[in-house]
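One protein chain is absent from this view; the other protein chains keep their places.
Order of writing sets the chain letters: A and B. Residues in each chain are counted from 1.
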Amino acid sequence: MDTGNAPSAQSDGLDPSLFEQAEFDPNAGERSGYSNYSYWRSTFRMFLKRKSALFFLIILVAILAFTFIQPLLPGQKSPTTIYQDPATSMQYRNVEPGHEFWFGTNSIGQDLWARIWSGTRTSLLLGLTVGIAEMLIGITFGALWGYVRGLDRPMTEIYNVLDNIPTTILLMLLAYIMRPSFKTMVIAMCSVGWLGLARFVRNQIVIIRDREYNLASRCIGTPTRRIILKNLLPYLVSVIMLQTALSIPGTIGWEVFLTYIGLGLPVNIPSLGNLVNEGRLIMMSPDLRYQLIFPTTVLSVITISFYVLGNAFSDASDPRNHV
Amino acid sequence: MNDRGDRQKLLEVKDLRVNFKVKGGAFTAVRGVSFDIYKGETFGLVGESGSGKTTIGRAIVRINSVSGGEILFKGRRISGRITRELDREVVQNIQMIFQDPMASLNERAKVDYIVSEGLYNIGKAKDEGARRAAVQKALLDVGLLPEFASRFPHEFSGGQRQRIGIARSLIMEPELVVADEPISALDVSIRAQVLNLLAELQRSMGLTYLFIAHDLSVVRFITDRIAVINKGELVELAETEELFARPLHPYTRALLSAIPVPDPIVQRQKRVVPYDPAVHDYSVQAPSWREVAPGHSVLASDEELARYRDALERGDTLAIV
Partner (left out) sequence: MQENGTILSVKDLVIKFRLRGRVLTAIRGASLELREGETLAIVGESGSGKSVFTKSFIGMLDQNGWVDSGSILFDGNDLAQYRKEEQWLGVRGKRISMVFQDPMTALNPLRPVGRQIQEVIELHQGLDGRQAQRAAVELLERVGITEPAMRSRQYPHEFSGGMRQRVVIAIAMACKPRILICDEPTTALDVTIQAQILGLIKALRSDFGFTTIYITHDLGVVADVADRVAVMYAGTIVERGTAEEVFYDPRHPYTWALLSSLPQLGVKGKPLYSISGTPPNLFNTITADAFAPRNPYALKVDFVRQPPEFRVTETHYASTWLLDPRAPAMEPPAAIRSMRDKYVARSAS
């Protein structure tokens, strides 16, 4: 054996006893390959790294919290009471924002500040309810549609028929038929909105249903229900949450639209739609414009927040960005 | 040489045909394949991509549907429409090991669930303590540490993941295991681990393997008999050493000559023999499956059969590797 240039024993400071054979533990090798990657932890990190996402998250949470806290603060006014000047018994109509009424009053004397927060609460609640209901219906339909091969054809036909019905008209029809109320709005929006999510879920499932791990589950006899719940849906959580997040401002937008054409929530329930509508009616007079600006600003902030958050989450939850 | 007369036929594939619907008609992936697998043996099915070998494996475990012919397990037909109980029996007795360890495990589930998923399906997971014990045993059997049960697949290497997949199949206590290229996607040094594991499990659990592969040199080590498949048809079937010593069909010979040997001097002297289908003249007579010698069958026409028999009698040197 020719080992020409080995270092001399004195120069490298290694004890000669180190040159004995070491004990061999076969399991030591098993442990060394551990990778500590966690999908959700990485998603969270990527999400928080985006300063804009953090910013809007804080704003949205602040708004949401405030809509619940506001009625509990001292000195708040009721959103529906018509306020009268005790001295003149005249209604405080169209009072500009000032010390007494922070956001002013509307044309019949209601406190705009209270109305805005109450309205925001209602609209957000509507958006969330519709979002969740759509999610449940859409996922169920979409998962079955995508996974059960026999259902693909008939469900696609149903989808094509339903998709061709103009959303606007359907919404208007449903809102018109049923009495105006919160429940009506929820039902109407859900009836229209689940279709998009179902299609989306179906497409995603078609992509992953023939992956090897699903074949393996079939091979060991896992029933369809459990394959959908444990194999397929967990992969779709992030994209479904994204879709739902984006649908909330959409729902609020529809609500505003329906209110415009008089088919929205009843007038006695303040909502952003009602407020924007009321503001619209008097927007031509410059000193009353505040009645439009305040609700519109709140609506815009909410919409922008959801979009930014939704997109940031979507980027963060893509494993390819986890670097 | 074992006397095959008294060995039980575990699986019989009879004239299997599988068609796939593609744009513009049907694509025949498997055209009339027949072979038997005996209890306790390791049967190798070797072919290149598109040969239909994976399709056959999947048809056996009922992932793909069969367009013609039948598959019998212990004498009962398991292809096509079968009763629920028979389906359940198939699930319990025939299992599959998949090729790509990166794709064959559910990333969002813990190893604990992945390994015991089958137990839930056959109703053996009622007792939580027994289930956990079964998972532990399965992990130990494949050389993994029981503490791995609470982790997720992404925390493991390819070789470890493949072993998790094997544990998943074995916990069902099957009789027949279809191994679909179980080591192709693994690193070279890990392949030996997994091959050893498969051999050890066969001994300790009395398993029968259908080993699907594209690498004849790997298959030589682990199989008792080998069938070579090309474009949906079997071209040759023989006991392993017989196939390597006396390969007859030109496709088999081409396949053997193309495999690079990890020995520089030998490899540089080797000449690659390409396979040209035109070397067969099937204009007069279509080939059929013939027995050339006991246990050694080839797809050949009469003329080729005569030639092969002569070559065997003369004792020509046919070995390539």
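The criterion applied here is as follows: contacts are C-beta pairs under 8 Å (C-beta built on N, C-alpha and C of every residue); 3 or more make two chains touch, one makes a residue touch a chain.
Bear in mind the structure is a predicted one, so any value in this text is a computation, not a measurement.
Trainee: Can you list the shown chains that the omitted chain is in contact with?
Mentor: In the entire complex, chains touched by the missing one are A, B.
Trainee: Considering the complete complex, identify which of B:258, B:293 or B:312 is in touch with the unshown chain.
Mentor: With B:258, B:293 or B:312 as choices, the missing chain is touched by B:258.
Trainee: Which residue among B:13, B:222 or B:300 touches the omitted chain?
Mentor: B:222
Trainee: Check the options B:82, B:103, B:195 or B:311 and report the residue that touches the missing chain.
Mentor: B:195
Trainee: Please output the residues of chain A touching the missing chain, sorted low to high.
Mentor: These residues touch the chain not displayed: 1-7, 9, 14, 16-22, 24-37, 42, 45, 322-323.
Trainee: Residue-wise, where is chain B in contact with the chain that is not depicted?
Mentor: Interface with the chain not displayed, on the chain B side: 48-49, 156-160, 187-193, 195-196, 199-200, 214-215, 217-218, 220-222, 254-255, 257-268, 272, 274-275.
To be clear about the criterion, only the chains that are shown with their structure count from here on.
Trainee: Between chain A and chain B, tell me the centre distance in angstrom, where each centre is the average of that chain's C-alpha atoms.
Mentor: Chain centroid spacing, chain A to chain B, equals 48 Å.
Trainee: Name, in rising order, each residue of chain A that touches chain B in their complex.
Mentor: Residues 27, 30-31, 33-39, 211-213, 215-223, 226, 230-231, 234-235 of chain A touch chain B in their complex.
Trainee: Which residues of chain B touch chain A once you look at their complex with the stated criterion?
Mentor: Listed in rising order, the residues of chain B that touch chain A are 58, 61, 63, 87-88, 91, 95-96, 98-100, 103-109, 113, 117-118, 120-122, 143-145, 152, 154-157, 160, 165, 168-169, 172.
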